[in-house]
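Note that this complex is displayed minus one protein chain, with the remaining chains in position.
And now, subunit A:
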Amino acid sequence: METVNVTTTEKATAVPAVRKKRKWTADHWLAAAFLAPSVVLIFLFVYGFIGWTGYVSLSNWNSLVPDWSFAGLKNYLYLFHDFRFQADLRNTLVFTVLFIAAVIVLGQLLAILLDQKLRGESLFRNIFFFPMALSFVVTGVVWQWLFNPSTGVNLFLKPLGLDGKWYTDTNILGGFHWGKIEFGVPVAIVAVVVAAVWQMTGFAVAMYLAGLRAIPDEVREAARMDGATEFQLYWKIILPLLRPITVSVIIIMAHISLKIFDLIYAMTGPGANFVTDVPGVYMFETTFRGNYYANGAAIAIVMLLSVAIFIVPYLISSRKGGS
């Protein structure tokens, strides 16, 4: 990792020096001409529409006919007092924490096991990575059947006296009253977490494996020479060295889980008592089924901000790291 950093720093300092001396050549104009359309399009269709969505979220447009009058924060206030949205926030938080924790732990474990120079490593690597090739909708449909109380894994569990309700379970673990809802861990969300982890762990494995391969053997040998046990070697040296990878995994997984829609929509829907509902599903239904465009826009903005909490510090720190 460090060697990579050094080269980028050199480039970063070298380029501005050159640019000051030289005038814009045809090459520069060509590059700018190629970039211009996509820059314009991105500003128009991404940032422009983010701004537009923000404006809609402050309007009174809650029917089929657009109503652009200014509503202030009315839509946001409505949402934060709404049972369903409060449940969504709880579910997203629980889902994100469980999902990221499971992906990191499993990703590291499997990557370390794969890194033992065993035979058929590429076969296992492919097996772990294959679920990534599916779309979340396919995963959702498959796991919906696997966790269906009357089919799937329950056919194995029933003879053992276990009768899982999985995503139809409406219990909330460690629940206490908060706002209009019971705050805690909805049991049903665990089933969705399992499906998401099954799909995304392979990605974390690949990243950690790359990280492990970048750690020079000398480090391990030096540690062993100093009398470190294998456990100490991994716990005190290798895993801390993998920390930058963990940061990347958290960022990537967080933006997936905070925006998740397709997996939930295909697998469980909102769920009884909204135990598996998420803001994405609520936004879709309230906007396109209920025609509450302003409320839907407000949900979209809340989702954007929640992702920004993760992404913006990362972008800032990576820019600082570059200069």
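Rule of thumb we're sticking to: a contact is a pair of C-beta atoms (placed from the backbone, for glycine too) under 8 Å apart; a residue touches a chain by one contact, two chains touch by 3 or more; residues count from 1.
One rule holds for everything that comes next: contacts and distances are computed from a predicted model.
Enquirer: Between "Probable sugar-binding periplasmic protein", "Quinol oxidase subunit 1", "Pectinacetylesterase" or "Zinc finger protein", which matches the UniProt record of the unshown chain?
Expert: Of "Probable sugar-binding periplasmic protein", "Quinol oxidase subunit 1", "Pectinacetylesterase" or "Zinc finger protein", the absent chain's UniProt record names it "Probable sugar-binding periplasmic protein".
Enquirer: If the hidden chain were put back, which of A:50, A:155, A:272 or A:309 would touch it?
Expert: Counting the whole complex, the residue in contact with the absent chain is A:272.
Enquirer: Of the listed residues A:53, A:232, A:248 or A:291, which contacts the missing chain in the full complex?
Expert: A:291
Enquirer: Of the residues in subunit A, which ones touch the absent chain?
Expert: Touching the missing chain: residues 26-27, 30, 33-34, 37, 62-66, 83-84, 144, 148-150, 165, 167-168, 170, 268-274, 285-292.
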